[in-house]
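Yeah, one chain of the complex is gone here, protein chain that is, but the others are all in their spots.
As written, the chains take the letters A and B, and residue 1 is the first residue of each chain.
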Amino acid sequence: MSEFLLGAAFFLLITVAGGLVRVVLGPDQADKMMAAQLLSSGGIAILLIVGVGLQLEGAIDVALVVALLAAFAAVAFVKGTSQAGTGDPEAVGVDQLTTLRQDAPQGRPDSP
Amino acid sequence: MTAALDAITVVFVLAGCFFFLAGNVGLLRFPDTLTRLHALTKADNLGLGLVVIGLMPRMDHPLSALKLLLVWALGMLAAATVGQLIARSVLRRGLPIWKGPQ
Partner (left out) sequence: MTAFPLLDPALCFVILTTAVLAVAIRTVFAAVVSFIVFGLLMAIAWVRLGAVDVALTEAAIGAGLTGVLLLSTVARIAKHRADRGDDVPILEGPEPDPAPTDPLPGLATQSLAIVLSAAVAAALVAAVALLPVPAPGLVAEVGSRLSETGVESPVTAVLLAYRGYDTLLEIVVLLFALLGVWSLTADARWGGQPGLRHLARPDGVMAYLGRLLPPIGLLVGVYLFWIGGYRPGGAFQAGTVLAAVWLLAVMAGLVPIPKVSGIRLRLALVIGPAVFLAIGLAGYPLHGAFLGYPPAIAKVLIILIEAGLTISIATILGLLVAGAPEERPS
């Protein structure tokens, strides 16, 4: 079973490492940030699997800490994109969302 | 009994790996930031959840299994929040948005 779990961890590592392509290519900083997000949730899974595979109980605590702090980097990034650098990260009007819906092509389930 | 638990672990961990793969393919192949965000924040948390379910029978203590569930819950909370915040930042900055196949 240990072999299977470490093999699964290997597969996950290779899979989420593919996301590093987005760190290089972007195009937007949001895409680069999302690659880090993918590696963070994939990393949590890898930590859990390796911890069980190697019978290291403490690995779950490491995964717990990573999961607790998983949103932090992205929150700091989104805050940084606001005008003051520390402003409201959600200062987008409802009207912008509505415009987006109206622009959506016909046939999409959420189009009016 | 052990064989059945092992089977649960194998099936769910493999399914989890599949959804991580799907999330990553989405991140690499989808046409704009919002669609990529959609693929990422949903698929990989499903993957994490399946991995957690697969590992739960291997815990020595029920409380450790609960801790695994807490890890998943925190992962979902992070993904849901990050998805909202990044999507709003994409809209606010007026990044190009995919309008469907030409």
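Here is the rule we use: a contact is a pair of C-beta atoms (placed from the backbone, for glycine too) under 8 Å apart; a residue touches a chain by one contact, two chains touch by 3 or more.
As the structure is a computational prediction, the values presented were derived from the model and not from experiment.
Remark: the omitted chain is touched by one listed residue; of B:T35, B:S64 or B:T81 this is B:T81.
Residues of chain A in contact with the chain left out of this view: 2-3, 6-7, 9-10, 13-14, 17, 20, 23-24, 26-29, 32-33, 35-36, 39-40, 43, 46-47, 50-51, 54, 56-59, 61-62, 64-66, 68-73, 75-77, 79-81, 83-91.
Taking the complete complex into account, residues 74, 77, 80-81, 84-85, 93 of chain B touch the chain not shown.
Methods note: only the chains that are shown with their structure count from here on.
Computed from the mean C-alpha positions, the centre of chain A lies at a distance of 9 Å from the centre of chain B. The part of chain B that touches chain A in the complex is made up of residues 6, 9-10, 13-14, 16-17, 20-21, 23-24, 27-28, 33, 36-37, 40-41, 44-45, 47-48, 51-52, 55, 58, 64, 67-68, 70-72, 74-75, 77-79, 81-82, 84-86, 88-93, 95, 97, 99-100. By the touch criterion stated above, chain A contacts chain B in their complex at residues 1, 4-5, 8, 11-12, 15-16, 18-19, 21-22, 28, 30-31, 33-35, 37-38, 40-42, 44-45, 48-49, 52, 57, 60, 63-64, 67-68, 70-71, 74-75, 77-78, 81, 89-92, 96-97, 100, 103-105, 108.
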